[in-house]
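Quick one: this structure, given as structure tokens, is what I'll be asking you about.
The other protein chains are all here in position, but one chain of the complex has been omitted.
Moving on, here comes chain A:
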Amino acid sequence: MSILEVRNLKVSYSTGGPQILKGIDFEVGGDDFCAVIGPSGAGKSTLIRCINRLVEPTEGDIILFGQSVCPLKSGDLRRLRRRIGMIFQEFNLVNRMSVMDNVLSGRLGYTGAFRSFFKAFPREDIDRALDLLERVGLQDHVDKRADALSGGQRQRVGIARALMQRPEILLLDEPTSALDPKISRDVMGLIRELAAEFNIPVLCNIHDVQLALETCNRIIGMQDGYKKFDGPAKGMRKQDLDEIYAMEVL
């Protein structure tokens, strides 16, 4: 059963400007941990950001949880976004807020104006935040400011924030490219473990091909706005990689 369906997706940032995505089709199913790989400028980030409409699609359709994403107005869009967890390249934490407040901010989509003004989150949210922080190994850093943590720790806060939403799909935008190789493997392993535990499909944008092949069970290869490869990670051959990264070799 497919959770996400992308049909003939085209994006250009300005009318008449260059097309970043030139007609992308794919589906993501319930147990997919799907990596999107490709050279810089292939449109990977744009693709990920289209799915929760941080970037507006120009043409085509995105169907998520059985409803079309593109025509949604602000209120419905917010209700959709809170079902999508997102983890970012630069973590995108609010540096001057505590780790706990950053994690709790994952619940903002479900929190009323009054509660969010006083940062008075319900008891169950606080319990869940503490649980998740323990799961990602940050139980000793709850009250620290986000900018007091190391890169790997900050990304763990990002993971906890995304899981706070009880997401039905996870979007990962280069979650490891600000981290060193060892920490990258830890973080990807943690995400895979948690995604499997909570049964969340993942669409992950990643430039480290080796790490993608190790972690993910499916690969989508992109080049210059087109989909060049789509298949299981195990079936990927060296020729396929060469084709995706052809532009860089030349």
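By definition in this document, a residue touches a chain if its C-beta (ideal position, glycine included) is under 8 Å from a C-beta of that chain, and two chains touch if they have at least 3 such contacts; residues count from 1.
Methods note: contacts and distances are computed from a predicted model.
S.K.: Have a look at "Nitrite reductase, copper-containing", "Phosphonate ABC transporter, permease protein PhnE", "Deoxyribose-phosphate aldolase" or "ATP synthase subunit a" and point out the UniProt protein name belonging to the hidden chain.
M.R.: "Phosphonate ABC transporter, permease protein PhnE"
S.K.: From the list A:90, A:127, A:214 or A:242, pick the residue that touches the absent chain.
M.R.: Answer from the full complex: A:90 touches the omitted chain.
S.K.: Out of A:44, A:161, A:207 or A:227, point to the residue that touches the absent chain in the complete complex.
M.R.: A:161
S.K.: On chain A, where is the contact patch with the chain that was removed from view?
M.R.: That gives, for chain A, the contact residues 52, 54, 78-84, 86, 88, 90-97, 101, 105-111, 113, 116-117, 161, 165.
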